[in-house]
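The next block holds one structure in the form of structure tokens; read it before the comments.
Removed: one protein chain of the complex. Kept in place: all other protein chains.
Presenting subunit A:
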Amino acid sequence: MSAVFAATRAELTKIVTLRTVWIVTGVILALHLLVSYANVGINIEAVRAITPDGMIELFADDPQPANRAIVDFLVASSFQMGLFLPGLGAVIAGQEFRTPQLGQTLLAVPRRGRLIVAKTVAATVYLLFVAVVVAGVSTAFMYAAVRDWNPGLLVSPGAWVGQGKFVAFAVLTGLISFAITVIARSTLTGVAVTVGLIAVTMTQLLAVFSPALDALFPLSAGRNLLLNPVENTLSAGPGHAMVVLVAWPLVTTVVAAFLLARRDAR
């Protein structure tokens, strides 16, 4: 266990001392701040205009129960930034392959099984950190809107569950991209495959023709997990979504471990 811990610590050091990781993290957080800032004024006005019967219009001509709508908006604002976290997973994994570092890594940790465990745990920790910051930013901006109305809403069980689902989604999809990059031994391929998976979900083409197939894609599963079925057309329920979201990183990581063990380190 101590050897795995040492290897994990080393992998975490690799992640946090890589400038590209901080640049990508900074871009994601800056984008989130920008989008959240752009929305905060509209949200403040919408909260001020909540009707006596508790209805809000976050979107014009679409009145909804305020509590539910605000929590949904909170989770959705995190979710849209969560779509970028797989890129971070690819960058973290890809550092081994765009330079001769993999050889050095295997000199230090020659047991491939131990190495993939250490890498996956370290990537999970970093993705978790970024996902929690994204959720925190979403919460902080929403607090600015609801502080004079119902600030406790942001720490209600519904909000915790929603943000918890987002964090799980963000980490799990980041790990998928991480594992695909190890399989492909290329950051670019990892990013390209991830963009392809996002495109399947965002275009909703598959969801129209075959909702059952669409529900097996990880980003679609994220959508099914996080979005409100009353307001959105979803291809499966949250239980199915969670199974899909766990299965993808599990299967891709097992394949990555198998290939890392079988291949020469070139």
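One rule holds for everything that comes next: a contact is a pair of C-beta atoms (placed from the backbone, for glycine too) under 8 Å apart; a residue touches a chain by one contact, two chains touch by 3 or more; residues count from 1.
Going forward, contacts and distances are computed from a predicted model.
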Chain not displayed: protein name in its UniProt record ("Transketolase family protein", "ABC transporter ATP-binding protein", "Thiamine pyrophosphate-dependent enzyme" or "Heterotetrameric sarcosine oxidase alpha subunit"): "ABC transporter ATP-binding protein"
Selected residue (touches chain absent from view) among A:T51, A:Q80 or A:T99: A:T99
Subunit A residues that touch the omitted chain in the full complex: 2-3, 6-7, 9-11, 13-14, 17-20, 95, 99-104, 106-111, 262, 264-266
